[in-house]
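Excluded from the complex is one protein chain; the other protein chains are retained at their positions.
Presenting chain A:
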Amino acid sequence: MNEVFSFGSYYPGDSPLHKCDARTKLTLGFVFLIVALMAQGFAGLGVIAVFVAFLYVVSRIPFGKAMRSLAPLMAIALICALLNLFVDQSGETLFKWGIIEISTGSVHSCLFVGCRIILMMMGMSLITMTTTTLDLTAAVEQMLHPFARFGVPAHELGMILGIALRFMPQFATELANVYHAQISRGAALDGSPVKGLRMLSSVTIPLFASVFRHAETLSAAMDARCYHGEEGRTRLHPLCYSKFDAFAIAAFAVLVCGVVAVNVLL
């Protein structure tokens, strides 16, 4: 039922990638995106692909599981790739029908963009698959911390993000339940717009009501467990850099050099 929400969800393990600090992973993820955008040819993408494959091996995440959780996003990659098919018109024309024109250049850029986006997604989803949401939120919180003096509520943002992620699967289940209940009362999305609108509100309003209900008890439950903001708070798994972070940075240095070298040499 909740297949959609399995996208990039955490896969428990204790590989070196799991052990890397979440801040390192976020920063290197950003670097990875830039590197992927830097690559100018298939050779560059090849280097990146090898690197991503290497990371997947290191992370010990079963390939099938990773692919399944990525599948929904492939649609985006496909759409981007198809758009490129019609935009780039360089090279020899292969096919022409009205305004639609496909050339060697467009095929090339279509494939190139497709591969690049897929690689980017595969790389980035490694972060969410090897990092718990709590660590991620803590990392976001700490990375935002320098901005706290300018009034950015770093801790609160982190907490909000964490709770939102925690309740995602729950709301998905509740949405499904309400949907079934309303369908059982003869609601349908097809038919007149008025009927459709009524159907939509019959599903979303109970969900909002439930959000408020949950929020009320959750806040009482957090109070009962002595939550009082950031002050004096410790963590079960404090973020700390380890040798794995050094390895990760070194590995990325190799990647950057590799891609730059390929760009320059070829």
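The criterion applied here is as follows: contacts are C-beta pairs under 8 Å (C-beta built on N, C-alpha and C of every residue); 3 or more make two chains touch, one makes a residue touch a chain; residues count from 1.
Operating definition for what follows: contacts and distances are computed from a predicted model.
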What does the UniProt entry say the missing chain is called, choosing from "Energy-coupling factor transporter ATPase", "TonB-dependent receptor", "Dihydroorotate dehydrogenase" or "Putative aldouronate transport system substrate-binding protein"? "Energy-coupling factor transporter ATPase"
Among listed residues A:111, A:163 or A:260, the absent chain is touched only by A:163
Among the options A:222, A:246 or A:261, which residue touches the chain absent from this view? A:222
Of the residues in chain A, which ones touch the absent chain? 1-2, 10, 12, 132-134, 162-163, 165-166, 169-170, 173-174, 177-178, 180-188, 195, 198, 201-203, 205-206, 209-210, 213-214, 217-218, 220-228, 232-238
